[in-house]
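Complex shown without one protein chain; remaining protein chains in place.
Entry: subunit A
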Amino acid sequence: MNKTVNINLAGIFFHIDEDAYLKLQRYLEAIKRSFTDSQGRSEIIADIEARISELFSERVQNDKQVIGLKEVDEIIAIMGQPEDYLVDDEIFEDEPKVNYKQKSSPSRRLFRDTENSYIGGVSSGLGHYFGIDAIWIRLAWILLIFGAGTGILLYILLWILVPEAKTTAEKLIMTGEPVNISNIEKKIKDGFDTVTDTVGDVAKNVSDSVSNAAKNVDVKKHANSIKSSSRTFFDTLADVIMFFFKVIAKFIGVILIIVGATTIIALIIGLFSLGIADIVHIPGLDMVEIANAGNTPLWLVSLLVFFTAGIPFFFLFYLGLKILINNLKSIGNIAKFTLLGLWLMSIIALIVVGIRQASEHAFEESHITKTELAITATDTLIVKMVNDDKFNRNFYRHNNLKVAHDAEGNKLIYSADIDIIVKSTTDSVASIAIEKSADGRNYERAIERAKNIDYNFSFNNNTLFLDSFFSTDPVNKFSDQDINITLYLPEDMVVFFNNNTKSFLNYRKYDGNIVSSKTTSHYLKILENNSECLDCPIEEKTIKVDTPGLKINDDGIEIHADETHVKIDRSGVKAEAEDVKVKIDSNGIEIKAEE
């Protein structure tokens, strides 16, 4: 019993057995492949089909008769094998082809020959490509491996990059044989034989089943499936390596997703809370508003930051997803380019904001007020810092601008960026110069902001009280405000700096400061461009000498010379000369002289 199919051959209807049908189909397919389009393939095939149809019609007596393998074989015998269809181009070409020589040795392409492989089939593939035996290539590899291992790297690279010759056509191209039907069929038969040979007993069962199956199904497929059952060790190794690569790739994907997602979530939270803060006024966040000298709306800046930072992380996240999920649906080019555009725009906008912000510091201007102090050179001036519980509690100079509220609850910017410089003067009275400086986009703005700095000092009872901080209204923003105090003191005046001025005095000695922070809490006499400490303890000086013959250190003095030796230390005095020895110690004096 046989299954039949219905076919339409050149417009005529036929019943045909399934196996016969498959044979006929293969036959027509083979013929088709032996022609090119330029030869008028479709027309030739149509003619052949018409002829076969005619031949079938002659053999079919009635409508019920089925065409079987016998009829198909007869037809093939009449029509001829695919080779018979080949027309020798040289004979029939009107003009002899110039590139005929090339045709006889068709161009080859590099493939990996996994049929004749030891590892990945790279060597045999190269062998085919260069037309030499693969053994020479293999020897070259071994030499290259000894040559600093470059061979291994190159081999792996080729293994990855060079495609495997999978189809019969590719195998033919690899070996440089022309791809035509007879070669293809020959190759398939060859391949089939090789496999059944090499696999031996194991394949015996398989080949039995194959020979059965081959009747029904494409021979090529089965040849391949047997091949896959005879995989080499290196194929398995390659699979293992690939597996690890995949695991690593997935791991990277997971990391990318986590990093991308957390960053985006953090950014969204940040954006949201900033937006809320703008409305609700969370105390600490005023800082941001005041620091923003360029007066760009806060929400805009935060949105720009969100896009600039968020979009790359979104793409990371997306990449991670793509690695994990193979058939992930693309977000689409429109979405991608929109995001890219948004990102670039955000960056540009941020740069503009940044430039605006920077330009706020383009001009630094200062405003100086000088006040005379009612004190003469004969008096002693005491300088003290005054602190405020709110602003600068610690008498410590720092140059940060901070925000606080004053007693009335008004917001204030304050800082302790105050430098004290002391200079001598020939005037009879002392004076104090307060220099306030600030930055601004232009001169007017800078000077305005400088003037707006609020700084106080007071003088009574020969004592100068200096605030240890200054403040300004928040509308002036953070614009590098600072205070320089210059004290001009008459020569011969005695001045006493309270210890709490220490941190404010220590700076800018190159400006001609004549008082060092080391001399606070002492009475200083002002000299011409210098000062003298009146009650400083005399500095202990230690001399250490260590040269051949002379040694002076904490232990004492030791002198070595020709025939003489003097040593003074904790234990006493010891002197030795050529003829006399003197020793003074806890035992008394001992003198030894030689007769």
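Everything below uses one rule, namely that contacts are C-beta pairs under 8 Å (C-beta built on N, C-alpha and C of every residue); 3 or more make two chains touch, one makes a residue touch a chain; residues count from 1.
Basically, contacts and distances are computed from a predicted model.
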| item | value |
| --- | --- |
| Options "PadR family transcriptional regulator", "Multiple resistance and pH regulation protein F", "ABC transporter permease" or "Cell shape-determining protein MreC": UniProt name of the undisplayed chain | "PadR family transcriptional regulator" |
| Which of A:Glu18, A:Glu43, A:Asp133 or A:Glu528 contacts the chain that the document leaves out | A:Glu43 |
| Residues of subunit A in contact with the chain not shown | 9-12, 31, 35, 39-40, 43-44, 47-48, 50-51, 53-54, 57-58, 77-82, 84-85, 87-88, 91-92, 94 |
